[in-house]
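Shown here: the complex without one of its protein chains, the others still in place.
Chain naming follows the written order as A, B and C, and within any one chain the residues start at number 1.
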Amino acid sequence: MTEPDVQGLQRRLAEFAASREWQPYHTPKNLAAALSVEAAELLEIFQWLTPEEADRVMDDPETAHRVADEVADVLAYLLQFCGALGVDPLAALSAKIDRNEVRFPVGRPPGRAARTSKEPDRHSTE
Amino acid sequence: MTEPDVQGLQRRLAEFAASREWQPYHTPKNLAAALSVEAAELLEIFQWLTPEEADRVMDDPETAHRVADEVADVLAYLLQFCGALGVDPLAALSAKIDRNEVRFPVGRPPGRAARTSKEPDRHSTE
Amino acid sequence: MTEPDVQGLQRRLAEFAASREWQPYHTPKNLAAALSVEAAELLEIFQWLTPEEADRVMDDPETAHRVADEVADVLAYLLQFCGALGVDPLAALSAKIDRNEVRFPVGRPPGRAARTSKEPDRHSTE
Partner (left out) sequence: MTEPDVQGLQRRLAEFAASREWQPYHTPKNLAAALSVEAAELLEIFQWLTPEEADRVMDDPETAHRVADEVADVLAYLLQFCGALGVDPLAALSAKIDRNEVRFPVGRPPGRAARTSKEPDRHSTE
């Protein structure tokens, strides 16, 4: 059995939706909303946990399954969104890391803003 | 030059964070929150657009770049979240599609609930 | 019977949480996450609907109840978040409208940015 890869998964997702006639619902706007909803469902697992409890979340088999299931949903909608708009997610991330290596040189302190409210790499608006 | 793959990107993200000493912030709970925030930033691009305008979003180079950039951010936090908890995102999605093929047989109408409020595959709680 | 008001609801929510010993979970960070999760649950109702279907969502009593219920959850966490940090939500909104009336004078076209990607009042960073 071969490892699943991103292109193969995108193909399976497209065939799955097509054979059930779900494509009319899979508009870019709807998929962006669904992605956001699934990411919130993943966050929901963690919302009342202390940082320590959150770190041990995979120790409970039922919660571990739920985490993997929500990860799958987030990735499914991300790949379908990318398929609908012709975005290559791996190339997009690779290019973003390239840019961030220039923007955030190693050894330079990130400054106060990064510390108190957000991480430097959060700023996507380049 | 080789194509980026998921494992390679995960490794680059881990090295990027380690060399800048950002790992203390990259707890599972924080990464789940960051993933959700980035997914909302992607949705923000579409929030006031009609379905038709949303379909043409890649025609404008600036908006196309913004979309790819937010896709990169979502994928970056998803991969880092998976790295922190030892989840294999491709295997999780592959297993989920396997399950959904059983749950939603082709040719069976999804029923009213699926139509009015949510798609059948939205229910992750199996 | 009197109309519920914001202060009265905040008081009831605080008593409800205190008598069940839920306050340790109601930290500002957790409440901000919970608010975001509830807002996504409200969005979930609409994610696969056309704009026309979305406009008629209150015609179905079951969906109408679900909408009201999610609105209640969003408001509950917003009020509890404000209570935890001492923010007056009505005063904050009133002040924001005051500022926006200066920033977006009537009769001036909002420009292209407002049209394609976001509404002018979306920019909170003044």
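The definition used in the following text is that a contact is a pair of C-beta atoms (placed from the backbone, for glycine too) under 8 Å apart; a residue touches a chain by one contact, two chains touch by 3 or more.
Keep in mind that this is a model prediction, so the values were computed, not measured.
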Chain C residues that touch the omitted chain in the full complex: 3-6, 9, 12-13, 16, 19-20, 22, 25, 27-29, 32-43, 45-46, 49, 51, 54-55, 57-58, 66-76, 78-79, 81-82, 85-87, 89-97, 100-101, 104, 106, 110, 119, 121-122, 124-126
Residue ranges of chain B at the interface with the undisplayed chain: 25, 30, 33-34, 36-37, 39-41, 43-44, 46-48
Those residues of chain A which, in the complete complex, touch the missing chain: 33, 36, 40, 44-45, 47-51, 53, 60, 63, 66, 116-119, 122
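One rule holds in what follows: only the chains that are shown with their structure count from here on.
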Overlap residues in chain A, where contacts from two or more other chains coincide: 25, 33-34, 36-37, 39-41, 43, 46
